[in-house]
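To start, I am sharing the structure in question, which I have written as structure tokens.
Here the complex is missing a single protein chain, while all its other protein chains stay put.
Chain IDs A, B and C follow the sequence of writing; residue 1 opens each chain.
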Amino acid sequence: MSADAQLLDLAAGAFLLAAVAILWRRDVRAQTAWLSLQGAALAAIAVILGADQAHPELYAVAAAVGLLRAVVLPALVRRAVTARAEDRESAPLINVGASLLAAVALVLLAYAVAQPLVRLEATTAARALPVGLAVVLIGLLILVTRRKALSQIVGFLLLDNGITAIAFLAAAGVPILVEFGVSFDLLLAVLVLRVLTARMRAVFGGSDLDEMRELHD
Amino acid sequence: MIAALLVSLIQVLIVLLGAPLLVGAMRQLRAVMEGRVGGGVLQPWRDLLKLLRKAPQRPEGTGAAFRLAPLLGVACCAVAAAAIPLVSTRTGLGAAADLIAAVALLTLSTAALALAGLDTATAFGGMGASREMTITALAEPAILTAVFALAAKVGSTNLPAIVATTLGHGARLASPATLLAAVALGVVVLAETGRLPVDNPATHLELTMVHEAVVLEYSGPDLALIELGAAMRLTVLLGLWSSLFAPWGVATSAGPTRLLLALAVFAGKTLALGALIAAAEVFMAKLRLFRVPELLAGSFLLAVLAVTASFFLA
Amino acid sequence: MSVNLVGTALATSAGLSGMAAAAALCSPVRVRVPMVGVLSALLGAAGLVAGGAALAGHGFSVRMPDLLPLAGISLQVDALSGVFLAVTGAVIIAASVYGIGYAAGPARGRLAQALWPLFAFSLLLVPAAASVSTLLVAWELMAIGSVLLVVSGDPADGRVREAGVWYAVMTHLGLVTILIGLVWLSAAAHTETFAGLRLAAAGVSPAVRGGVFVLLLLGFGSKAGMAPLHAWLPRAHPEAPSPVSALMSAAMVNLGVYGLIRFGLDLLGGGSRWWWLATLVLGALSAVYGIVQAAVANDLKRLLAYSTVENLGLILVGVGAAGVFEDSGHPLLAAAALTAALLHTATHAGFKTLLFLTAGSVLHATGTRDLDELGGLRARMPVTTALFALGALGAAALPGGAGFPSEWLLLQSLIHGLAVPGIVVVVVLPVAVGAIALSAGLAVATFVKALGTGLLAKPRSAAAEHAHEVSGTMRAGMGVVAAACVALAVVPGATAPALMRATAAALRGPGTSLALGATRQLTALGSTLSPLLVVALTLGAVLLLRAGLTLVSGRKRRRAPVPLWDCGAPPLTARMEYTATSFAEPLQRVFDDVLAPESDIDVTPHAESAYLVERIAYSRAVPDRVEHRLYNPVLHTVRRAGRAARALADGSVHRYLGYGFGSVVLLLIVLAAAQ
Partner (left out) sequence: MLSLLRKIAATGRVAEPAPPPPEPAPPDLAGRVKALRGSAQVRCVDAGSCNGCEIEIGQAFGPVYDAERYGARIVASPRHADVLLVTGPVTRNMAEPLRRTYAATAEPRVVIAVGDCAIDCGEFAGGYGVEGAVGDVVPVDLSVPGCPPAPDQIVAALRRVTGR
């Protein structure tokens, strides 16, 4: 198979590996490191596709995505990690081992359901499509099973990375403006959440979502 | 045929003689990073020679299992070393050099040692055995699934075939399947050889011991065999890993010069991997025993991903 | 027709079983047990001969119309039946010889002794049946015989009786499902002979065939201990007398697999993919669940029973894989998978018989099955310990063990399964391989526990302290099967030709790619395994090392006896040993979510002060969760229904007459409405 195809596979593999590692690690700091790697992989995918399908504007998208996903957002999360108590997911709702096994099922599911799409157009990009789907599912899994608000932000970012990857792989890149729009309100969302967690920590001394059930009354 | 047997013999000998040196080198690197001078690369050999000459003991009430385990440990590693294409793909076992068989042999040596630990009827022996078997049992799925990923591409679990095919298509190594499998097997190798973060080979605290607790009762020549076996196990597993994921330099043809080169490359690769582990251990702390399953579950996940990737992507 | 070896052997076995039963009924107890033992062993030998002949290519078929009203008895033996005949026969030989020395108390009674040969013969009859009615008769004979034998051990014991009830109920529910399925099938195909079904099955509508298969999967699966229908197995097998446990666990459960292969693959001709995916998944499930339960079991025979669930699960994985591959047009893969399943049936029968017999010897010598009470038998019962170690090696599927080649073959067939198109297959196979690997790993831990805490180390109780080696006949029984285990472990390739005939008979297709005649090694689908070479090399290396060691350390080789290192404290007692419970504790924690163990700590404070603890009681039990979650609710509802029904019967005659009258009127109304 062609060098491009192999590079794309490689990038997709790294993308997926990062998602798994984020699920694997409890330490939010380590998670952010993997998050930046995933952002880089995402940018790489865009670049490869750009080279492959001769869409020069994809380079610009790649640059923007790389900057935002690999540098800015992880940095924001990292800066949100201040209090020692905050920086590891001590007790997720289901233990890490089990959630990893759940991830196995999710990935297999992603591959299974994506097959029709893949068969639709047998390009390398399409064959890597399930990876994006799998990352989306893993992101959702993190959103569901993790307690700390920060871990949830991480899951949220994972989810969005997955969506972007799908966009790239399926439609050879969403229109540049859309991408920027998405990315920026994502940025906004993260900032808001950060401020919120900071305030929550200031007020309640922790951002454990279970402890916040009492807030609604 | 003679040449093949010779290759196997050479492999066994280099593992047998080189394993303690590998351990020595790893300890030395660690010492240097800790600002010490270190005992030197030859220290493990000095220890072994001394232990071999010490008076053999028979702890009360221990039986055949206790006496057999050290021998079996070394023997299994030796056979595995003869089978795995560490230096050349033309090993003496030929078609019978099977990946699953090699892995099972190493498991056999672990089980024998665990039985020996239980046989002593001491609390620590039993504790170590229990932990060792727990880890082995949970490592098995990751190993075999990774094997599955590698063998499915080649269509055989025959080691020389796998290595030869990989050498044929070097590009395959860069496929996600292979990379994921490599990470998965790497984690398992750490667990199976009792390195950090699964087990601390240098611990003196019985309550944190896994492998050390099993062998607390051994002394003299038996202990020498145990240490030699552990070192050989490390060497063989590192060699297996490098033969599967970095097979460059493994000779596919006979010929003395070719073999010598392959020998040198093998030594280089194994030392490099060992150095990597030793350096990483400086930064790592031991995991709690009940965090180890997480680690192994993760490696199993990676192995499954490798299988799916090998089917869907490549 | 000329004299037929298979037929003669079967007839001989029938005659022998009759003689043995008669001898058991009308001979004094002193003579009874040895006589029955010898005759039953000969019976088994006859079965072995029949199976061997069938595997060697001799066919046999006979019809005895007037032996059974309506349908008559019709028998037919092909290579597939041959496998199960041979395995069963071999198990019968070992168990019967062993039983001579083992039988004690109630087990020596007339009934128990008479049942044994009849049960054994029914086991031979099932795979020889060639018509639905014959099969059902043989099956019911087998069921009744085994139930009675289970309770024959110690009818006074409450646990034995409970196990018997569980087993009786479940085996008959299984029989009912099989009955419905087969009757439905024969009704749809308008014939009940296997030959006829084989031809007519193609004409039956897929829906009917699917329904029939589901019923058969439930019925035969429950006999084969397939989760979640396995609940009877870990209850009945431990409570039965050990030779009976061996016969049930190593021979009877196989017949469930036989039924599945015979009907699913052979008569129904493969059917559709989902049948076999279901079989495969259920098999993988049973494998993992069985071994996880075995890993935390403390009762030696219960542990072995759960290990049976695991191994039968592996066999079902093989059968399921074979079906999937056959369905997707990969005859070679299918043949390899089925061969793996059949080979594992044989090897499992070997090591499981050995394990149950040795466990029986332990029970016989110490009077307990509780691993926490055992230990230290190494010095007291060397032969038993050595043979148990051999069996454990086989069950752990390690090189040199009987289980290793068959599991290797199973993995080979699965590894090549990725060639099969279809998304489901690709999703299922890796998970199946993971499940097999997990069960293999846990099996190693389980049997290290069983051997290490049960037989090695120091005795943990007076019972184990005063154990003694068992009698000659028992050792002979164990020795026979041990030899078979070694043979299967070292030269599995020798079985290749026979197994290929069997797979060919089952798949009606070509043989496998197993190397014909290459008895030294096992070659399948481009991979080769040579257990002989591996074992020889390892043993050679061990001897070489010993020699080298004596050379290095010279004459000082004499080992100076020293006390165990006790950290300087006074000597270690047996109470400080690691027990089976403590050994399994980490695994139990890891699988907490699966096992849901029930442990409770009860602290009694001292009389003077609440801060002084007088004693702490800790108890832990790992119940079968499936049983708790699935069976108990059902049983509860049944019980409630029963109670409600009791209210109807209050003993007043008028009321009963009223019921009768009411029902008649109701019937008339229905009839009127129908016109």
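Throughout what follows, a contact is a pair of C-beta atoms (placed from the backbone, for glycine too) under 8 Å apart; a residue touches a chain by one contact, two chains touch by 3 or more.
Keep in mind that what you see is a predicted model, and the values were worked out from it rather than measured.
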{"item": "Omitted chain's touching partners, listed by label", "value": "B, C"}
{"item": "Candidates B:Ala31, B:Ala95, B:Leu261 or B:Ala275 - the one touching the absent chain", "value": "B:Ala31"}
{"item": "Residues of subunit C in contact with the chain not shown", "value": "562-563, 565-569"}
{"item": "On subunit B, residues whose C-beta touches the chain left out of the figure", "value": "31-40, 43, 46-47, 49-50, 53-57, 203-206, 209, 212, 216-220, 223, 282-283"}
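We take it that only the chains that are shown with their structure count from here on.
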{"item": "Maximum centroid distance from subunit C, chain identifier (CA atoms)", "value": "A"}
{"item": "Centre-most chain, if every chain is reduced to its averaged C-alpha atoms", "value": "C"}
{"item": "For subunit B paired with subunit C, centre-to-centre distance based on mean C-alpha positions, whole Å", "value": "35"}
{"item": "Separation of subunit A from subunit C, taking each centre as the mean of its C-alpha atoms, in whole Å", "value": "48"}
{"item": "Residues within subunit A bordering two or more other chains", "value": "97, 104, 108, 111"}
{"item": "Per-residue multi-chain contacts in subunit B, two or more chains", "value": "293, 300, 304, 308"}
{"item": "Of subunit B, residues touching subunit C in the complex", "value": "52-53, 55-65, 68, 71-72, 74-76, 78-79, 82, 93, 95-96, 98, 100-101, 104-105, 107-108, 111, 114-115, 117-123, 125-127, 129-131, 133-134, 136-141, 143-145, 148, 151-152, 155-158, 161, 216-217, 220-221, 225, 289-290, 293, 300, 303-304, 307-308, 310-311"}
{"item": "List of subunit C residues in touch with subunit B within their complex", "value": "295, 375-376, 378-379, 396-400, 404, 408, 411-412, 414-416, 418, 426, 430-431, 433-438, 440-442, 444-445, 448-449, 451-453, 456-458, 521, 523, 525-530, 533-534, 537-539, 541-542, 545-546, 549, 552-553, 556-566, 572, 574, 576-578, 582-587, 589-590"}
{"item": "Subunit C-touching residues of subunit A, taken from the complex the two chains share", "value": "97-98, 104, 108-109, 111-112, 115"}
